[in-house]
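The other protein chains are all here in position, but one chain of the complex has been omitted.
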Amino acid sequence: MAQLLFRDALNQAMSEEMERDSRVYLVGEEVAQYDGAYKVSQGMLARFGEKRVIDTPIAELGFVAVAVGSALGGLRPIIEVMTYNFAILSLDAIINTAAKAHQMTAGQLSCPIVLRGATGAGGALAAQHSQSLESQYTHIPGLICLSPSTPADAKGLLKSAIRDPNPVIFFEHEALYSAKGEVPDGEHLVPIGKGDIKREGSDVTIIAWSRQMKQLIEQADAWSEELGLDIELVDPRTLRPLDMELILASVKKTGRVVIVEEGFQFNHVGAEIAYRIQRDGFDLLDAPVERVTSIDVPMPYSPALEKLVLPNADRIKAAIRAVCYK
Amino acid sequence: MAQLLFRDALNQAMSEEMERDSRVYLVGEEVAQYDGAYKVSQGMLARFGEKRVIDTPIAELGFVAVAVGSALGGLRPIIEVMTYNFAILSLDAIINTAAKAHQMTAGQLSCPIVLRGATGAGGALAAQHSQSLESQYTHIPGLICLSPSTPADAKGLLKSAIRDPNPVIFFEHEALYSAKGEVPDGEHLVPIGKGDIKREGSDVTIIAWSRQMKQLIEQADAWSEELGLDIELVDPRTLRPLDMELILASVKKTGRVVIVEEGFQFNHVGAEIAYRIQRDGFDLLDAPVERVTSIDVPMPYSPALEKLVLPNADRIKAAIRAVCYK
Amino acid sequence: MKQTSQLGAHAHNFPRGRAAELPKETLLKMYRDMVEQRRFEEATGRAYGLGKIMGFCHLYIGQEAISVGAAAALRPSDVMMSAYRIHAQAMARGVPPQAIMDELFGKATGCVQGLGGSMHIFDIAKGFWGGWGLVGQQVPTAAGVAFAQKYQSTSNITMVFFGDGAVHQGAIHETFNLASVWGLPIVFVVENNQYGMGTALSRVSSLEPLHEMADAYKIRHYEFNGMDLLESYDAFADAVDYAREHSRPVYLEAHCSRFRGHSMSDPGKYRTKDQLEEEKAHDPIPGFAAFLVDCGVTTHEALEAIDETAKAGMKLILERAEAAPWPDPELISKYVLVSP
Partner (left out) sequence: MKQTSQLGAHAHNFPRGRAAELPKETLLKMYRDMVEQRRFEEATGRAYGLGKIMGFCHLYIGQEAISVGAAAALRPSDVMMSAYRIHAQAMARGVPPQAIMDELFGKATGCVQGLGGSMHIFDIAKGFWGGWGLVGQQVPTAAGVAFAQKYQSTSNITMVFFGDGAVHQGAIHETFNLASVWGLPIVFVVENNQYGMGTALSRVSSLEPLHEMADAYKIRHYEFNGMDLLESYDAFADAVDYAREHSRPVYLEAHCSRFRGHSMSDPGKYRTKDQLEEEKAHDPIPGFAAFLVDCGVTTHEALEAIDETAKAGMKLILERAEAAPWPDPELISKYVLVSP
């Protein structure tokens, strides 16, 4: 197994799939000559040429919609949005075209795009550049939504996404690009729709993904010891469709659930997971499901405030204690 | 009390507030010369003139963003979007400007807009014109979201919205415009953030709003009798911020909850309500919270299919039975 | 507002006269196509009035010279894409009228099995790619199809229609720039019928004439009389050849007029009766009929017979649509995701 940066794992996934399938191309702002705003596409212009690695003007609705159209026309675009904050401008193309084209044409067309780019709070980027807007996509039937927490999952899920015949929305936490992790050698695919137990434990289930899961992986041993509670970490990896089987199996074991997510809280993904757990696992629960989210405000710039707004150790540990009545 | 159509109640609310405050104006596609695509602004051009009732080109991002800017500049626009399906194009102005301007300027600016227009499935309008995209707005801190079910609430809430110093998103179900109801004479305001018990009952709480609530009001007596269960109908009216006090008081009484909403189910408003009920009312619940939503697909055109996709009597009654273990 | 009396008097900078080379059979077929479209839309209007067709429904009556001229200029392997006023455009492209009417009735035998309705007609095999409901949405989407055509080294092109109401949507401007920079083989067509719903173009637009905005994007552009079938064919034939040969966009402005309201629910109070009558004086069908007779291509009687056949055909189509089966409930979830 090789140690890879998250960004390089993504680069490998795209490059391998572009070798494999000539219909796959990469398009977005700064992806070609600049090697990507976050250097995810480093070297890809040199390797695949201008036809398949394409810089766009800053016109998020236009270039995303054109790429969506190209998928209807038989190609398999990987569309990089610099961040999902900007992709708000592209939503019409995703919600009203990509997600609906297969159904609206009764199967005559399909829309195999991968929309991918940075999400989350990258560090003192303030109100407009720190959002986690996953729920704008998970809400929409016709879309598949992925959010990896490790380089291995990033590579394996992105390869699966590129091969999938449906529109896939792929979230990369801005603060993960430089994270390192082991990635299996050779062909490595992670199936869409399958979650992963990142740490086995018996007392309390923590459900999280993306950067929050990475931080939990780093803390779980220490916290388990400190709290005297054996923490199980469940990473859904796919946000839509949810792997409820895996989640409920963990709840069955622990009876206690904390959901940690970075976005605004009101009807974000955690609310959906919590709803389903209480509906399908009502008798398995020994305590109400708790969640820890960002405080529900536009992100302040000052680092002194940002760290209070994001989910942090104090708030997560308090939630663990609460569900364990400790 | 006068009997008014829902659309006329909205018209009265706007007209009264425009009489009261010269900063208030109405802008949108077809609102002036055509009297509104759904005739909500009938007669307002004639009454208030071209300066204050303004037709726009079809350019949802542009005209909404300009109106948002005018609110920063001291005006109080009422912005009619023909439907919220089209307002997807305006989201950047709402999420990144309107919702954040007050916080980003540390209070130096505020953004008193009312964005209002049609939502929901109006009847065989197919995949792109039948969406209930409330969660795109309820998710965002800095916004207030209202969704009335009766002409009286429509008038009272819209007047409160126009007077509110914050950005307010106001949802009008397309199938409600021609609904009739009593509206109190004289000055009639409904407070933001306060729900309403539309029917008192003791056995089961049904939470719903907008068109779904209207249909429940019409059916509740018959169903209570048929099922031998006394139904309580709770209408939050304000979707953000939620009146959890009222909701939990009802749950305390009944111990059983069904949420009925028309939109796609995944992380819609009902998920948030359910999450909060189980967290804050865990010990009050005798059964898991159930929800009835539209089937999670892009809406088919054929009336034969549409009626199966929308929440219907069979599915709602089954959910009531389920939470009552009947 | 552009006076309809100007409909016949535009500057042209495209080669004229190619229509004159069309064989007699083609001219007659084009006439028949216009008549069938007209009769189809009239039948649609009646069925809507009877509650057989639901939802939003927009008739194309008055604009038939555009759909027919365009279709005649395209190859079967080219792509045509449009908005929601599309029954006639789909017919022009060869989609069977029965499949369209069944779709309007919401039946399983419709061209999209009842999932789409009036606004969402698709028949990919025939090169008709819908059928999109958000004003402007189809424009970048179509540019994407043109992108794929170029990427795959086909010699096909894409033609996309939109209305005068759509020209202010930012997406269209973003697309013009991309199409120019990337050299996409696409023909943009604005059908300028002077109204977006009830709003006269001049009340909300500073773009006049519309097609000149293409100058900024270095895109070839011109206007033509969309009420004149021969001029329409000439304009499209030139644009299609240019886009194919140079792999470059073209922007055409078709001046035209819709004789009915915006949709079935629009009483059309924003036009006076006189104004409407004036517009109807430019009806493309009698105009072309007169031409065919004048040139000795055919006789009045033969044209009458075409009309009678079309009318009878529509009666049958309505009966069959009525008798067709409703879709199976399983359809609801069948095409949400592509099955693996």
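First chain written, first letter: the chains are A, B and C, and each begins at residue 1.
Basically, contacts are C-beta pairs under 8 Å (C-beta built on N, C-alpha and C of every residue); 3 or more make two chains touch, one makes a residue touch a chain.
Note that the coordinates shown come from a computational prediction; the quantities given were computed from them, not determined experimentally.
Enquirer: For the chain that's been dropped from view, list the shown partners it touches.
Expert: Touched by the chain not displayed, across the whole complex: A, B, C.
Enquirer: Please identify which residue in A:70, A:128, A:224 or A:278 touches the non-displayed chain.
Expert: Only one listed residue reaches the unshown chain, and that is A:128.
Enquirer: Tell me which of C:171, C:227 or C:337 is the one touching the absent chain.
Expert: C:171
Enquirer: Pick out which of C:22, C:124, C:207 or C:338 touches the chain that's been left out of the picture.
Expert: Missing-chain contact among the listed residues: C:207.
Enquirer: Considering the whole complex rather than only what is displayed, give the residues of chain C touching the chain that is not shown.
Expert: Residues touching the hidden chain, for chain C, are 168-174, 176-177, 180-181, 203-208, 212-213, 215-219.
Enquirer: By the contact definition given up top, give the residues of chain B that touch the hidden chain.
Expert: 25, 51, 56-57, 59, 61-63, 65-75, 92-93, 96-97, 102-110, 112, 141-142, 144, 165-166
Enquirer: Would you write out the residues of chain A that touch the absent chain, in ascending order?
Expert: On the chain A side, contact with the omitted chain comes from 29-30, 33-34, 37, 55-62, 85-86, 89, 123-129, 295-298, 300-305, 308-309.
The rule is simple: only the chains that are shown with their structure count from here on.
Enquirer: Closest chain to the protein CA centroid?
Expert: Ranked by how close its C-alpha centre lies to the overall one, first comes B.
Enquirer: How many angstrom lie between the CA centroids of chain A and chain B, rounded to a whole number?
Expert: For chain A versus chain B, the centre distance works out to 30 Å.
Enquirer: Could you give the separation in Å between the centres of chain A and chain C, each centre being the mean of its C-alpha atoms?
Expert: Here the centre of chain C sits 42 Å away from the centre of chain A.
Enquirer: Could you put a whole-Å number on the gap between the CA centroids of chain B and chain C?
Expert: Comparing mean C-alpha positions, chain C is 37 Å from chain B.
Enquirer: Would you give the residues of chain A that are in contact with at least 2 other chains, written as numbers and ranges?
Expert: Residues 61, 92, 96, 103-104, 141-142 of chain A each touch two or more of the other chains.
Enquirer: Quick check on chain C: which residues sit in contact with 2+ other chains?
Expert: Those would be 115-116, 120, 132-134, 170, 331, 336.
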